[in-house]
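Every protein chain but one is kept in place in this view of the complex.
Lettered A, B and C in written order, each chain numbered from 1.
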């Protein structure tokens, strides 16, 4: 029997089961897009029938990072920019957990950008939600890597001189196998995409447009949005064709700053094995979760004495 | 008169003028590709008539990082992965210097990957040479982010489980405005590309294939190589068209691990202003080098007392 | 409470403009001729959550926040929940009143907004009012503001009412308001100000003796905080480059510099992380500019490796560290002095940096200038260590304090002419790391200077900067680099940072560092007034340490109380490390609940500890032993009012 009976248990859960009694009420500002991420995530996990005890949520630091305070599961509020490596290891030690990482655009594309790139390259099996509000929320409105050129703040009185980074095409170039963008203004799509991302075996990246009415008035409204899957104009790319996906992503990224909000799935590759599977295949990761061994009294713990002969 | 008379001075230099008397002889292993980077860089700067005193070379840590020991100019051997931010600031303080940054594939794509991405995004005007030997050289053969899948080493006895990262398409997606790959086996092309990169106004990235005969026997020979500009098979992409460049880069990146060594220029964009110019345009960077002010006795040093009224 | 002062507090929801209203009122008090200090309390949250802003004002010399306060303006927390979610903290709205009653002095004044707060929701409110003799003035501020057209004017309405309650003339308030507003907005604000002022007098009459004292300044004052001191010191010293990444509370300095540098002919960069920030400051400095970076907590932790690069390459740079509650993300918006050891020692190898911890706004300005002078005089990194308290607390300083000459000079940097003169005959490179250099500091050329080229490396290097692992070269370079500290100490001796405040040879001595300066001085004064034989010293020079002054101070006293805002007595241990003694003589007075000390807390702790006691009536800990061992054998008496949410037992 597993030492972790919450895992894989048949569960009948509702969205509300992911609401913590101690912090049922998120303290984000009125109108903040982050509320919708929380709601969509609850719905997605309920739809997937996940027991809160089998979900490990790792968050960064930012308004977005507080997600783990308002979501009832195992929750690890890490440090700024480092949710991904913490999550990666969690999944390696217990691949049966549902591991979700989340954080802001500053957290994930700024200070944590290198982890983002390398986690995508390695195709770790997990879901990564980036709350993209095009601004540093928690520290009060400084430009983030996705802020539009010209964004004004205390830090940039003459407007941001930097061009925004391109989260979708970067994720793809880096190696992510599921890439989507959704928006807080479209909670139905958000939930669906979350379900797909969680079900995907490999690194699933969701760029989640979350308006920040407090610090980013310009980008406040992500409406009207276009769902590329529902659109005749934009649906002529193949989800599993990298080259056409890349083109569509560039169009989408440029569009955001020209007022055209394109959302939907942009890439999905089911052929590339996840990192966990690659490691297992090479004999570099045990077939059963390492976490189980510590609770298994019959586990055979190999000791150094067994290999000491080579030093004789 | 400038406080830096080496800058822009008409100079008649030869390749040998960049050879330091104290370390004329690089200590790389016999057959190491790094020798060719050094040689090509000397030739390129001689061709451009640069005074060694107007060149600021910033290097990372690695076999590659020792470039600054063997090259006669102002030389700053920084720390692992951080040559780019050091170089960026140098160029902001004195845009008239010729700033060149260099380091290994581990240094630049691994630990320093985030600086690489953001320096490209911001399009800082400088040349960045990555010695890509597909391995950690100085620390003795561990896999680097560009090591082929399956690379064996002490650290990976069953072979590397990670897919290599894609330096060219990443640079492009990130925002670099000049992207090329050359190889130590092709010193003529290397020199030409270096000349172009140094002349380019913006972030010029060169992925320089440097065989490491000591730790990476597999990748030892980058021959036969194909110069895409000279090839009928591969020259049907446009240097200034992002989409076709991206496709060509993917082909080139994949090819390397299949034994097809494609080199040459892959992207060049002369329209996007450099970061220095963006900042100047917004009034966020003075028109003349800040470094000059400290040597200019007539410079008017504004003081805090001039703005103290707002606190009254 | 001192009769000759007023301590006014405005409380409300985070994001409700409490901060700017408080600052404006402070300015008005200052312009009326009073000395002021401010203290701000806020949660790590953007909107909502209880926050307050307190100003103490007096014609006397004041150095710290007050022990209690006597005027409360309680606005409601306007924090609105998302319509999609249900609010559950039912009493959040009344917090601006409930949370602020404990510290309100007897006979104090309360003005509150009946539009949001219903005192029926507050247990024992009327009893407490009676017991404490509070003077309560309820007004429907929200309604009044709404009627005048804009609900946000609630703050102004409240200000008008409290002004009436304490007899503060509206003119200086209007004066301040007109600095930042004009036209219709100014007019309607002035109108509402006057309206509630008159209304309060009409409806309630004023029948208490809490009134604003009169004062007069000799000269014009400015209202500034530690962050201004640091930023202006840097600018006046010719700093023209900053790179950073936002982090509370360091962001203040970064924002001031980012705004001003373009005007001052410099450049500011917000970059991808703190590693890049510190590396860029080093690159900028190497290229000839006076440069700085900085951060708080985890951001500074990321600078450990670049800081070492500055040490190893002898590149001058000034780094700023603004402390907050730790470890890890800790208490992001609260104050603490717990990064001392981190700043002293982070980074591999023998550390080689200057560390100064200024005690107030003036010291922040002056010591930042000193940090630049030492950094660029000795080609060494210099760190200015301060905290959230010093950063955000405002105080008045004579405007003339800032009337000083800028000094962009870099003592240990060469001009191109000097390079030509000093370059050894026949050498290809410049000997940037010459063994025999005066004071251990070989001066540096700047890239672009003809014949100045040199190498530099974080690896051990020879006199030209080429990597060199020869043991003898190593020892010579290490000794040369270390020898600089003697000369730096000599320079600092001239600045006389460590001064004794109080008796020459007291029975009791109070030792502190950094931002506790004013608190400890005021506490010592109170103790002296009570007849104690006491003196205080606040230490700024962390490295190189001022052995002579501190030893002398300790030697002369019979018992020494080391006051600091952290839980492991870092400063006391630093003293022990440097002076190798005084085991029995030192007693720690520690506070680490996120709030700064008040003078009364220090007085109380000293009184208890002097008798060998270990208890105080505050959240303050007395520790007689010097080490971690024995930590839980002592007792802390805590305020029992709050038990922490979710007690599982």
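Keep this in mind: a contact is a pair of C-beta atoms (placed from the backbone, for glycine too) under 8 Å apart; a residue touches a chain by one contact, two chains touch by 3 or more.
Please read these numbers as outputs of a predicted model, since none were measured by experiment.
Participant: The chain left out here touches which displayed chains?
Facilitator: It touches the following shown chains in the full complex: A, B, C.
Participant: Pick out which of C:64, C:101, C:352 or C:589 touches the chain that's been left out of the picture.
Facilitator: The one listed residue touching the chain not shown is C:352.
Participant: From the list A:43, A:68, A:177 or A:274, pick the residue that touches the absent chain.
Facilitator: Checking each option in A:43, A:68, A:177 or A:274, the one touching the absent chain turns out to be A:68.
Participant: Per the definition of touch given earlier, which of B:24, B:49 or B:283 contacts the omitted chain?
Facilitator: Of the candidates B:24, B:49 or B:283, B:24 is in touch with the missing chain.
Participant: By the contact criterion defined above, which parts of chain B meet the unshown chain? Give residue numbers in ascending order.
Facilitator: With respect to the unshown chain, the touching residues of chain B are 22, 24-32, 35, 39, 61, 63, 77, 79-81, 110-111, 113, 136-140, 142-143, 145, 154-158, 214.
Participant: In terms of residues, what is the contact footprint of the unshown chain on chain C?
Facilitator: Per the touch rule, chain C residues meeting the hidden chain are 43-44, 275, 296-298, 300-302, 304-305, 308-309, 311-313, 323, 325-334, 336, 338-339, 341-342, 344-352, 424, 427, 431, 434-436, 440, 457-460, 462-464, 466-476, 478-479, 482-483, 485-486, 489, 543-545, 547, 566-568, 570, 573-574, 576-583, 586, 592-595, 619, 621, 626-633, 636, 638-639, 641-649.
Participant: Just checking the interface: what residues of chain A touch the absent partner chain?
Facilitator: 3-7, 9, 20-23, 51-54, 56, 58, 61, 66, 68-69, 72-79, 82, 85-90, 92-94, 96-97, 114-115, 118, 279, 283-286, 290-291, 293-295, 299, 301-305, 307-308, 311-312
Here is the rule we use: only the chains that are shown with their structure count from here on.
Participant: Go ahead and note the Å separation of the Cα centroids belonging to chain A and chain C.
Facilitator: Those two chain centres are 37 Å apart.
Participant: Using mean CA coordinates as chain centres, what's the chain A-chain B distance in Å?
Facilitator: Between these chains, centre-to-centre, one finds 32 Å.
Participant: Show the residues in chain C shared as contacts by 2 or more other chains, in ascending order.
Facilitator: In chain C, 262, 268, 272-273 touch at least two other chains.
Participant: Counting only residues that touch at least 2 other chains, which ones in chain A make the list?
Facilitator: 111, 113, 145, 158
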